[in-house]
Structures are given as structure tokens and as C-alpha cells.
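I have a structure here, written as C-alpha cells, and I will follow up with some questions on it.
Every protein chain of the complex appears in place save one, which is left out.
Per-chain numbering from 1; labels A, B, C and D assigned in written order.
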Amino acid sequence: MIICKVIGHVWATKKEPRLEGLKLMVVQEEGTEKQTHVAADVVGAGIGEQVLVVSGSTARSIFRERMDGQVPTDMAIVGIIDSLEIDPTAK
Amino acid sequence: MIICKVIGHVWATKKEPRLEGLKLMVVQEEGTEKQTHVAADVVGAGIGEQVLVVSGSTARSIFRERMDGQVPTDMAIVGIIDSLEIDPTAK
Amino acid sequence: MIICKVIGHVWATKKEPRLEGLKLMVVQEEGTEKQTHVAADVVGAGIGEQVLVVSGSTARSIFRERMDGQVPTDMAIVGIIDSLEIDPTAK
Amino acid sequence: MIICKVIGHVWATKKEPRLEGLKLMVVQEEGTEKQTHVAADVVGAGIGEQVLVVSGSTARSIFRERMDGQVPTDMAIVGIIDSLEIDPTAK
Partner (left out) sequence: MIICKVIGHVWATKKEPRLEGLKLMVVQEEGTEKQTHVAADVVGAGIGEQVLVVSGSTARSIFRERMDGQVPTDMAIVGIIDSLEIDPTAK
């Protein structure tokens, strides 16, 4: 998983039918990379929150279990981070 | 998913038979990376449009459902972006 | 697999139900990249330890075998490194 | 898919038995990255040609259909590019 911050929303009227109803959010990777991705949200994340994001077939597996069907996303927000405890001496 | 802009077309006469009939478009990642990829289009995207692109087995899963068969692509355009709302204070 | 150092913990109350009970640790890639990830721990790794981390569907496969179910993680700590022997002449 | 140029061949006598008989070619990514990979060729590509390359489980799926078995490659050349039409105003 990667740690991201939710920074926005994306709207697409013309899309793969099975993406219908998904909340698609723009997330930005924390750390040195700062890359931007679009992830489907399943935990009710809001703008500005720090979240856990999974990629690839793992993102798809969430919807397979929840909706008993294929949802063509390769990224999903799976948790809202309450706290992050980094040991400075371990780095 | 990544946010890309459609910048061109690619033609290949000699190819894997199961790629036959696919519309293959050249897309460029938005943001700092600007990498170029080739993605199969299923939503009717045009040159210059901002699109949502999925990768890996997720791209393949789209065609499995649609055509009941294996299509050997690892990238697909799944949505045309109408609007992108980024919160400047969240970044 | 990548070689990482465990540098912290992450807590998320609001999360995908099937992540419940997993120990999620912050790991930092060794080497030039130094990227930070979050991985589910199955071997009892502690802060400061050097570990082996797997990604993608491989991480998920571990939980499929262990818990007979889908766990939506795309990264897992699968070993604690005792020693790493690099041949300086081979580099 | 990524756009690569075929730049060489690779020979390996000692290898996974199921790689036997595959034509393994060295390909170089076009664009800014210029990374080098080894891909199994299924379309008869030659040195200097621009090709379409798929990665991951998609590469493996090609051989599953063709040879009814597992071929342990994670990269395959699936098309020879005839022409690439990039719109300069779209970039």
C-alpha cells in the first residue's frame, strides 16, 4: 500500500459502464514522489485526509467480494489513516 | 488509474491476432512524469481529451467481460474526464 | 522482493473490514530509492529490522492460504533478514 | 503497452524448461526512460523495429492461449508498429 493524501474529485460521464456509481478521487502520493493517481473510494474518505491506497488486482478484488462482479479499477482507497508513527532512529 | 491525455494513434498490421479490431491510442501521463503509453480505447476517446487509464490485469478484465475472451492488452482507456476538481489547500 | 527497513506503524480505524486485525507497518526501501510503503506483517517484524517485502497479487496470496479468504493488501513482510552477503567484486 | 525498439538478442542455455523455444529479444523503451527489457516475441519482430510490448500477467496470457500451458515470461512483443501518429498540438 502507499500513503496518499486525497486532493480532489474526478468526473467522467462517458465511461466503462461498470465504473458507474463509484466515487473516484484524486490522490497524491506522500513522500518524495508526489505522483497523482485516481482511486475508487470504499471507506468514505474526504478531501485532505491521509489514506491507504492499494493497487493492481488487489484493488479489483475488493469489489469482487463486495459487489460480486468485476469493477475495472486498479486503485482503491482502503483505509483512512488515524495516526502514523515513524521511529526517527530507525530511518 | 492514471490521468492521461490522448495524443495520437498507433497502427500495427503484424500483431497478435486477438488485438485485431482494437483502437490503440497513444496516451501521455499528466503531471511530472509525462510518460507515453499505448492503451486500448473502449469509450470512444478523441485526440486531446483527458482520460482515465487502467493498467495490468484490470485492463484485460474489461475485454474478458465484453468479448468473452482474452485480449492481450495491459492498458485501457476507461473514461473521458469531464472535470477534475483539485483542492489547492489539500496539496 | 525488495529489501526494506521497518520504520513505523500505521493506524486506521475506518477501513475495509477485511483489513481488520492485520498489523500494518511502515517500511522504507533500502538502496537509492528510499521509498516508503505500508505492508502487512506476517512474521512478527519489529521497528528497525531489515525485512523482505513482496508486492502485488503475491502479497494477497499469502492471506488466501492462511485465512482462506481475500485480504486486500498489495504488500506483505514475508521474512526478517538475518544476514545479507553482498560480493563487492560482483557489483 | 509500451513502445520499444528491438535492439538485440539474448541467449540462455541454462533456463526454466518452459522458456525453451521462445525467441527472447532485448527491447529498449522509447521516450525519456530508455530502459532495457527482455521480451518474448510472438510476431516475428526484427532488430531495429518499433514494437508494442505488454507486461505482467498479460504477457503470460498470450502463451496460455497459444500453447495451452504456462510460459514464465512477464513481457511479450505483441505488434510491429507500422506508423505512429502523434498530434503535436495535443501534447
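By our rule, contacts are C-beta pairs under 8 Å (C-beta built on N, C-alpha and C of every residue); 3 or more make two chains touch, one makes a residue touch a chain.
No experiment lies behind these values; they were computed from the predicted model shown.
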List the neighbours, among the chains on screen, of the chain that has been left out. C, D
For subunit D, which residues lie in contact with the unshown chain of the complex? 5-16, 18-19, 24, 26, 28, 34-39, 47-48, 56-57, 59-60, 70, 72-75
Taking the full complex into account, what residues of subunit C touch the chain not shown? 1-3, 30-33, 42-44, 52, 54-59, 61-62, 64-65, 76, 78-87, 89-91
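Heads up, the rule we're going with is that only the chains that are shown with their structure count from here on.
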Could you check if the interface between copies subunit A and subunit B is built from the same residues on both sides, meaning over half shared, or from different ones? different
Rounded to a whole Å, what is the gap between the Cα centroids of subunit B and subunit D? 19
So which bits of subunit C are touching at least two other chains? none
Determine the shape of the graph in which chains are vertices and touching pairs are edges (line, ring, star, complete, other). line
